[in-house]
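One protein chain is absent from this view; the other protein chains keep their places.
What follows is chain A.
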Amino acid sequence: MANVVPVDEFATGEWYPGYRPEHFAAPYIVDAAGPFRPGDEQGFWFLDFHWSRGLTPLAATLWSADGYCWGTQHAAEALPLPPGRGITARFAGTHLYGCALPETDPREIGARANRIATNLPHFLQNYRPIWEAGRDELEATWQYFRGVDFAGIPDLTDLLTQARRYHKRSMEIHFGVMYPMLANFLGFYGACADMGINPAEIGKFLQGEDTKIMETDRELYKLALKARQVGLAAVFEENEPHQLREALGRQGGAASVWLTEFDDFLQIYGWRAEATCDVGVPSWIEDNTIPLGLVKTFLKKDDEHDFEAAARNARAERDEAIDNARAGLTREEQAVFDAGLASNQAANFPWWQDDHNYYIDLKVMLPLRWGCQELARREGADHQDDMLYLFWPELQDVASGRRPYAGELRSLVRDRRQYFDHWHAKRGDMPKVLGTIPESVEDPVLIEIFGLNPASIKAVQDPDAAKQTVMSGVAAAKGTARGIARVLQSSDELHRLEPGSILVCESTSPNWTPAFGKIAGAVCDGGGMLSHAAIVGREYGVPTVTAVGVATLSISDGDEIEVDGTNGTVTILSKAPTTTPDTAADAPAGVAG
């Protein structure tokens, strides 16, 4: 008896003001995105943690159409996944729910199994050239957009179309690589678990490889140390992140020199937005608040984070985990393990899962954003990002001059901003899952990226989730920590973390990484052994539990909690007073390895 959570509440036919179904008209493979509609309760829908702010009209339609309904569905056909046809998307207000599309015809599943039997080995044998060709293609397109003078292009229509195609193509490449890598990794994972290897160890086998994201963190940390060296710590301490640029500018002297170096850093590492594939979110270059806030955060911690030592530890832990695992295997099993490990080292999913963000997730929406901003400037819009509140056909019409922005559209954008804000405030109350809830799922992205395992699927259905004090999840990074919980809805709130805080959130992405330099522990609703939080938690030695399902429901900001990343449990030790959440850096947290 499957549990069914009705979608009726969200399948009202109402959506953003001025929405018409053709706004979602875009090629798809199996199922097109849209707001929830009656009948959708037959699917299993999970609240997608990537977009916890909610999505603007343009961001919502383009990601769901080009990312999920083209990117994943395309890749699920190309590999193919025998019982799965990728992911589709629905919206409850501005909040995106994903759903894996099952293939149920047994003959078709068999035919697809035959195809993957050819295609997966071919991919694994050619992983490097395949991924590097895709990456280089995207980098070439990226360089093209860097060279474009957006302000000098009279008609932005074609440029916007090119920018959208860049995003769409990036998703073909992204999922075209991700699905086979995940299939290989999860098969290896299953084999390891079946051979009696402790699942908590399996994630370690592939850790310790340097990524572009880790490189970014290291470079930013160097800048923080430099700031301290040249006596700027006080400036960072006295100013809020959004005031820092100005404050440093006023200071002059060493601060100006530092800002020059900071800008040089941004030219390499600053082309990244604060969210995955969200055209609605600025890059570090556009908005310095986040990187400067991160420097401020780094400076709060007195003891230096030794990246080299952390990397050495990660590699030593990896080698030890591999040795320990091999010691418990028979010679026959070792042959399977060694070959599987070699295959997964060559096509290292955990590494790719971090590294690719630099090339894809954090920047492929930026050219479209620049085009929208240029258009907004030309149209004299109220805000630089007003065009993100248009739908694609409207944007095309405005860009080509077929339809004026002034008047109806300008007014719609105002209404849509209100709609966005209204739903933004409701994020914390959104159901984690909707529709027909299964016991387990087969799509590798759902399993690994969203951490949808039988236990977490069960957890999110618990009607008393908000009352429970002990939760369990994936033991992602070992150790135990106690501290005050900071429940964050998105990375916009990262500044609320104090040294020793326990981070509680739906999930993290690369822009959260530097926060791991100061928190004592982390708890996520979603994410598996290889989710961002799990990888970074291990890298930084921060006890981390993922796939709890309901942590953001059960834990309130200010609660004192304990995270046991060795056993995968989270305990609420004492509830915060039910007054307004305090922001003081409460009692110092203890961390035990």
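Criterion: a residue touches a chain if its C-beta (ideal position, glycine included) is under 8 Å from a C-beta of that chain, and two chains touch if they have at least 3 such contacts; residues count from 1.
As a convention for this text, contacts and distances are computed from a predicted model.
A.B. asks: So one subunit is absent here. Using its UniProt record, which name fits best from "Ubiquinol-cytochrome c reductase iron-sulfur subunit", "Potassium-transporting ATPase potassium-binding subunit", "Sugar ABC transporter permease" or "Phosphoenolpyruvate synthase"?
C.D. replies: Answer from the UniProt record of the missing subunit chain: "Phosphoenolpyruvate synthase".
A.B. asks: Considering the whole complex, which of A:111, A:151, A:230 or A:339 touches the chain not shown?
C.D. replies: Considering the complete complex, A:339 is the one touching the chain left out.
A.B. asks: Thinking of the whole complex, not just what is shown, which of A:183, A:395 or A:523 touches the missing chain?
C.D. replies: Within the whole complex, the residue contacting the unshown chain is A:183.
A.B. asks: Which of these, A:21, A:39, A:199 or A:401, touches the one chain of the complex that we don't see?
C.D. replies: Checking each option in A:21, A:39, A:199 or A:401, the one touching the absent chain turns out to be A:199.
A.B. asks: Touching the left-out chain: which of A:13, A:121 or A:231?
C.D. replies: Final answer for the missing-chain contact: A:121.
A.B. asks: Could you tell which one of A:134, A:444 or A:483 touches the chain left off the display?
C.D. replies: Spelled out, the listed residue whose C-beta touches the missing chain is A:444.
A.B. asks: What does the interface between chain A and the hidden chain look like in terms of residue numbers?
C.D. replies: Against the left-out chain, chain A lists 81-84, 113, 116-117, 120-121, 124, 183-184, 186-194, 196, 199, 202, 327-333, 335-340, 343, 439-440, 442, 444, 447, 453-454, 528.
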